[in-house]
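Every protein chain except one is present and positioned as in the full complex.
Right, chain A next:
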Amino acid sequence: MKLKELESCLQQVDTFEEPKILLEQYPTSPHIAACMLYTIHNTFDDVEGKLVADLGCGCGVLSIGAAMLDAGLCVGFDIDDNALEIFKRNTEEFELTNIDLIQSDISSLSSDAYAKKFDTVIMNPPFGTKHNQGMDMQFLKTALTMATTAVYSLHKTSTRDHIQKKASDWGVNMKVIAELRYDLPASYKFHKKKSVDIKVDFLRFSRT
């Protein structure tokens, strides 16, 4: 499947109807999701025939993309009922059967909960900007316990050095695959600007 095709399909994924601010809910854009998945699949071969986890899956755009690229099984994790409902609807509309969902709170999982159960973890975690500081690192730490091959994640470029240091402390390799720009359209009432550009790193973590 070509990148443009994948992106085009992902544009059909339904997203949050009433995003919850405190959970930092916003959809990963079809363009970014497609680029991420395309790289993970073509450059690293970490999707096809693999057991993939999507942490903080929301409405499922990353999982759906992974399933379309023939993941053996993609398991989405999210805390929110509404998001999971929309995700479910999406899997039915796309007629994808290699997807499973688990409702759980990633930030309160015990460290051995899903230890080494997955080949690959893909995620666009909350950045920790809404009274949930450090959430991105919690997600990352958990993801690293779950994946045997690699973790792919998006994090604010401004936190790159901090994350690099943590990665070293944890004994994992960190690679900046790309620098992206998030164009977050005003999605909450308090947003004054029409849209905001945030610099985001697409990172790959693997064991040394």
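Keep this in mind: a contact is a pair of C-beta atoms (placed from the backbone, for glycine too) under 8 Å apart; a residue touches a chain by one contact, two chains touch by 3 or more; residues count from 1.
Simple rule for what comes next: contacts and distances are computed from a predicted model.
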item: Chain not present in the shown complex, as UniProt names it (candidates "BPL/LPL catalytic domain-containing protein", "Electron transfer flavoprotein subunit beta", "Multifunctional methyltransferase subunit TRM112-like protein" or "Regulator of G protein signaling 6"); value: "Multifunctional methyltransferase subunit TRM112-like protein"
item: Residue touching the undisplayed chain, where the options are A:L84, A:M135, A:A167 or A:V200; value: A:L84
item: Contact residue for the chain not shown (choose from A:D100, A:E179 or A:D197); value: A:D100
item: Touch list for chain A against the chain that is not drawn; value: 49-51, 72-73, 75, 79, 84, 88, 97-98, 100-105, 108-110, 113-114, 116-117, 119
